[in-house]
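A single protein chain has been removed from this complex, and every other one stays in its place.
Chains here go by letter, A, B and C, matching the order in which they are written, and residues are numbered from 1 within each.
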């Protein structure tokens, strides 16, 4: 690392890349980057070229001499990398459209990270990350893998427990958003408070204290009843039950709405679906706009619009993590890492999302301890679901996938849910080689796509 | 105990009592009963007299000289008892009608043991069992409490963990039914197989082996796909997903249909509700018929009809448990008792339903060990739910009750579920003194009963 | 198994074999043995022939037609076996002489099962049992391995955890002796009491109840203060501290004397050593006498003397275990089997010695639960020690062996203990191929045998 770091970004053609560049530029004095490799697949070449050109312009506009390499050759890029970040999306936003629309056509919630949609996102992504790790073990075994591809928890668990690659940290932008918004709700500044998060990716809880060590958790819960400013851009802003918030001893996350307010969330999504405007489709539009902006040769900084896209702070968190590792800072961050007893109700080897001290040896979680039953049971069923999904993704075992669906609390179970699942398999045929045989069988048995838009995507080979 | 046992049955006016008498009569040679006390409350006096007269006739027709005492004075009955059995139903079947009909009026499943209905059954029953145990500690501290009042697991947990009364065993007729039916499915006899059950009341799994030690679990699962004869009388016989059964390594219980086949079960119940014939109402009819039969002074044995009532074998299990304790047999039974590590994924102090050796010192569970994630997560969320319910029942804390509802996997969560809950509170006003203040508040805020039949019951002061 | 069972006994030339034969003869009506194969190594051929001839004479004197095969070819014997029992002693009693005399020459206790001597017994035996299991996997993968080679717990753990051969049960004669003697101390009969044992091989505790479910543990502890009849023949009968017994809530085992009465036990052994009569040498004399008796062609039953040899009931326990498996009885026995949560303070996968139900599918431990700290800590350090020993035995890692010695609570630690250990390595050279290189190095560095008798044994190539 002596003459600067080699950073590799898989999925480099992503719209997130400018935030990543900005993050590196502003940290350059303490985080000396030498070269950045943006890697993508042939289908993403056009975007890679657009965003890659902008990335180079951003560096050129900075005082630093850093070369941005664009490549479709992942192995070339990984060779001797110091840090690898992953932000790819298998099947692009079209896949998310399928993840959302097919469940909705069955009157069910898709939910792109932990619901039926999230399961399929995991099925598509895990085999690819396993491949990447195989390459890393060979080409850059000492590099750190900083993942912010979703579902970030399951991806990190696959890398660490399944592929046995320990130098991996998974990120999420959720906690960062929370820690920006809550001080404002309280009328204070971020440095006035300390946070402890624990749980799973997109399914964590947290507590907050002020500088005198007084817990302000209940105060925030009370304020959330009135106006929850911590809600993520991705999630419909339905009000929690104030009686529930009053009774809680820790603060839920935006995505808990899908569980605690299932009916309302479902109804909103069905309405959107009726209007043809699922979240994925909205995001796709923003993405198209973004790439139009990116093309502008006069642009040499990250456009503001990116922060409204739903993944704000993700890329900055990646830079911050790399910085904390490289500089051995020991700063606190909320990351996905191995539990090792920090959350007593979850298995020792599980990946959890938790407040951790980050330094040169990686992430050291702070002990959280016991959850109360009202949160414990949820976390445990979610983790069990994750384990089933990962097993299905790695083995291609159809029975295991049925089990994963049957234990997912966002799915109303029964024969209909299985039909929905089969349809999702067929619609994702291109991205699920591990299920190839089963998908063939399903098609022969007559499984068809009911949603018009999804059928069109499939017919276009997307 | 030297000159015979004093047996006390709380809820003695129950239609189950004749099976209990039959159980004691057939075991008399090795289980010398001296006197039986049937206890009930004033509202149950008429039934107590009817069933008590039959009970005495049954003994009189036997070769044994046993006196059946009828009383409304519980403390008199408990004095120096050797064994106490509990089979009472707070609020009678009318309460179950409310437990089922109010949820269905919201398009939700009631489910009388683990769903919204079961939560309210627990709320009504737990304060009463706590009172009984208080009396037992004073009047018969060395007696055993054999509970078969549902929800049996939560009641047993309240007695052991909350009231600190260790000599309590909870029963369920489910496993007995399973062990009678599965051998027939396999074309063998009960003595040809051995079973291991573990989990929670109405939420357990089991495995089966033949005499040579070969596991026949998969064979049963396969047969269940075709024709599941183990289904309980209480539960709609919807076919499990055969792909799920094929993938499982342990056998689910009837009640798992509510979870694994949520949509179908809901639909069936909504249809029944439309026809005005919920399960509770059917049971009530059978009960009325039974009591008509019981009145017949010529009847001096248990009528066959009782076995169709839904609680078959419960009472016999109670006699068998008492026999195994008294004779120190060390026989295996499936009972509700303290986990103490037998099921690794559940808390040490939790009550679990599990294969246990029964002898003079009580129940010793056989170690089950780990569950696979696909069952583990379910069990964990169910246990967490149970803990919230018990806490709410004991404390009358409304916030805790909201949490219990919010974690129950049979409830579609959201604002509607809370309204349903509030309505159930109001409809159960008479039986929930611990929530008196909150119920008053809810009524003042305008919470009303929407279901016509339930409203009538309430208006009649039932 | 249809036309009778094939039983194979590894170490068939052992003096224990007649008890084993007697055990099979008396159970023949329900345990139909077809053929018995006694296997030994060339060094044991003479004894094998003597004891084998007696074994055949015993069967010939019975009403049953069973052939006893003698062989040095283990693989021939194992082919299609139904049950394999192991009772071999690597290095014979000479090895035990070393195990006891070398430590005593350093003023330390040898203790043949859990002390320095036991460590070396494990080092010699584990590689051999791993070989046997390798053969079994190939030649009789469905057979059960019933081990009563000591240290029985560590051997069973090696077979199950290291070799991954699940169908193994380890035995010890200790609990059987206890359950024969305690009723006599109490003035009752064995059927009047029930026992629960838990812990580790030669390091377990137990509790006792009478038929009415009253615990009689304290009563036995009090009687033990006066006269402990449960003490094993192997162990000096030093009186426990009565203050300690009074304060305990469970009953220690004979071998706990080595820990609780360390100083007295050491002094006794040093005195014996001074007189040249360690336990191993005494046993050797009894063995010689036994084999003289066995040679008598008129003898066709087990001689009484065998029961005084120190391993009484071991072989009968093996027959009983086989019987319980074959007849699927579900009887309770105390065996070494996988913990799986039964003893909360020990690892899930550990082998524990515990009251278990034995049937066709093997051993199912009864849950013991928590130990109090005063026993918990001991069990935990002993299990940790066992794990270090097994690791050292399997890998031949010298550093791990140092760690095993450093954590063994019967060894007074320091530089002297390491010298003792090195001397034991050199004295066991012939039987420790996994440490060949290190032993060579030690010899080159001048490690010599100080004890005269041990030196002679080594010089004789024993």
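Definition applied: a residue touches a chain if its C-beta (ideal position, glycine included) is under 8 Å from a C-beta of that chain, and two chains touch if they have at least 3 such contacts.
The shown structure was predicted, so the numbers you read here are calculated from the model rather than taken from an experiment.
Contacts of the undisplayed chain with the visible chains, over the whole complex, involve A, C. Only one of the listed residues, C:167, C:279, C:340 or C:383, touches the absent chain: C:383. Checked against the full complex, the candidates C:212, C:277 or C:374 give a single residue touching the omitted chain, namely C:374.
Residue-wise, the contact with the chain that is not shown comes from C:244, picked out of C:244, C:282, C:331 or C:447.
Within chain C, the residues in touch with the undisplayed chain are 241, 243-244, 246-248, 259-265, 345, 373-374, 376-378, 380-385, 387-388, 391, 397-400, 402-404, 406-407, 409, 412-418. Think of the hidden chain as still there; on chain A it touches residues 194, 196, 209-215, 325, 328, 330, 332, 339-344, 348, 357, 359-362, 364-370.
We adopt the following convention: only the chains that are shown with their structure count from here on.
Once chain B is excluded from the assembly, the chains that remain, linked only through touching, form the groups A | C. In terms of their C-alpha centroids, the spacing between chain B and chain C amounts to 47 Å. In whole angstrom, the spacing between the mean C-alpha positions of chain A and chain C is 55. If each chain is reduced to the centroid of its CA atoms, chain A and chain B end up 44 Å from each other.
Within chain B, contacts with two or more other chains are made by no residue at all.
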